[in-house]
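Heads up, one of the protein chains got dropped from this complex, but the rest are sitting where they should.
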Amino acid sequence: MNSKKKFRPSSIIVAVLVVLWFLICLTPLVFLIMSTFKQQFEMMNNGVFALPEGFYLGNYKALFESGRIWRYILNSLVVLVVTLVILLSFSAFASYPLSRWKFRMNKPIHGFIVACMSIPIHITLLPLYLMSVKTGLYDSIWALIGPYVAFNLPISVFILTTFMATIPKELEEAAEIDGCGRYQMFGKVMLPLVKPGLATLVIYDGVNIWNEFSFALTLTQSAANRTLPLAVNEFQGQYTMNTPMILTVLFISILPMIIVFIFGQDKLIKGMMAGAVKG
Amino acid sequence: MQQTSLAFRRKKSIAVASTVFLFPALLVIAIFIIYPIIDSFATSAYDWNGITDKLFVGFGNWKEMFHDKVFWKAFGNNLIVMVLSICIQMPIGIALATWLDKVGRKGNVAKVIWFIPMLMSSVAIGYLFRYALDANTGFVTGLSQLFGGGRVDLLGNPGKVLLTCIFIISWQFTPFYMVYYLAGYSGLSEDVKEAAMIDGATERQYFWRVALPLLKPTIKSAVILSMVGSLKYFDLVYVLTKGGPSHASELMATYMYSMAFESHRNGYASTLACGMFILISLIAIVTMRLLNRKED
């Protein structure tokens, strides 16, 4: 790019690696998109990697004509937003004292929360299912919020405490001299400074929640209360599945994430820069 | 006198405030994680298929677990996944972040594309790679035949299947560490770089002598994240191989899942989950101790 710079062989290696990684990341997506334009027999007869015979739109048509897909998308969106709001505030609350203050229970509590990262979700399915039935939340999207918040909390607290720990003490001290109380300090000083950390969490937790399958499968049953990843179910039978259709569902569920990331990443970087300048 | 009371008051106010701040998170964890865990420990004392009556077996399941070759093989596989994931994902993640940090806004397109694997669900990735790695019609076989080689069987070969899974897992999660390190880079102030450059440091020297040491806390937490993630990894391996063939890609979580959802041995599956929980916690605690000691 920079013609003024001296030609260096290492920059060629870097360029090759950059392009290579491009291909590695893009290829599966390209195949995914291609497959959505195929009919089932086409995939069977011509192989998965052949180009589609034509722009067959039947998969998309079938999916959107049934109308249920909109319901799934709406459900997924509601779950995502509600969970993220609760999750981010709870983890920011918790990370603040753990990263900034000295008190006796600090290390044990931090260790405890981090240890919770290691819990496999599948073992909690049965107790949580029974709990959701008892509380009457079973088969509603609200049954998903609690488990989603709980299982993303440990990792979020872990990431946020790391971020908060890097913020210099002086900032807080200055604010304290200005007469800022503990609770104000959190809102006025801390939150703006950990924006990059929060942005990382939005991505990480957001993807997790958006794609979550096991809880959604166990805690909801009627079509009206399903989330997007479960749409795959309709096309997976006892002995066979409609692969192009499933891949279409999967592509449609990835699409919003890609769009959000394309438009959101600018903000993300700004958030990161802001954190960097002040930090 | 006054000073001690001030310190005391300060202590007390910290105690009150930290309780307030921590309460919501701990409450949620108590209800949705701790209660189920206690429940699991209780269930681990029974033999139970979910339908017929529970049969009390005491520590019978625990004894079985200690002698269960498949479980320990799965644990070993988890350790392999852990080590290789860190060895593959960390350097690539740092390299990509370094490049993106260097080129700044010009790298936006690259960043979006590089991040795509992370946005795809494990189910989608599983399906795609199942076809891509098909020994007869797959992409890899196609490449090999193009160069005059034979069919390549990666998923059906017990010797290769775990490595294959690790590569795909790395493909999926490297973008996360890329963003994580990028956020870490943005935490380093511009002044540091300028100062280093003024001192006549080359790019390479800046990276090795200045940036990398400053990124240490980020690297440390990334390693712990990757570690815990690898030890309880489930999704992709389950979709792709269900732990097979011959348990060659079996992980603790996939083994537990098939015990619970295919063999319907709920009591034993609970025992496996508890064992898994204990093992992972131990490893995490030991590693964190080691990492922190180095710091001091």
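Per-chain residue numbering starts at 1, and chain names A and B are given in the order in which the chains are listed.
The definition used in the following text is that a residue touches a chain if its C-beta (ideal position, glycine included) is under 8 Å from a C-beta of that chain, and two chains touch if they have at least 3 such contacts.
As a convention for this text, contacts and distances are computed from a predicted model.
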Chain left out of the displayed complex - its UniProt protein name, from "CidA/LrgA family protein", "Extracellular solute-binding protein", "Polysaccharide deacetylase" or "Ion-translocating oxidoreductase complex subunit B": "Extracellular solute-binding protein"
Residue among A:22, A:101 or A:142 touching the omitted chain: A:142
Omitted-chain contact residue, chosen from A:26, A:241 or A:260: A:241
Hidden partner chain, residues of chain A it touches: 40-41, 43-45, 47, 126, 129-130, 133-138, 140, 142, 146, 217-218, 221-223, 233-243
Hidden partner interface residues of chain B, rising order: 23, 26-28, 30-31, 35, 47, 49-53, 55, 127, 130-131, 133-137, 151, 153-158, 161, 241-242, 244-247, 258, 260-265
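By our rule, only the chains that are shown with their structure count from here on.
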Residues of chain A touching chain B in the complex: 1, 14, 17-18, 21-22, 24-26, 28-29, 31-32, 47-49, 89-91, 93-94, 96-98, 101-103, 105-106, 109, 111, 113-120, 122-124, 126-128, 131, 146-147, 149-151, 153-155, 157-159, 162-163, 165-166, 182-183, 186, 196-197, 199-200, 203-204, 207, 210-211, 213, 229, 232, 243, 246-247, 250-251, 253-254, 257-258, 261-262, 265-266, 269, 272-273, 275-277, 279
Residues of chain B defined as touching chain A within the complex: 11, 13-15, 17-18, 21-22, 24-26, 28-29, 31-33, 35-37, 39-40, 43, 92, 95-96, 99, 105-106, 108, 110-125, 127-129, 131-132, 134, 137-139, 142, 171, 175-176, 179-180, 182-183, 186-190, 217-218, 221, 224-225, 228, 231-232, 234-235, 252-253, 256-257, 260-261, 266, 269-270, 273-274, 276-277, 280-281, 284-285, 288
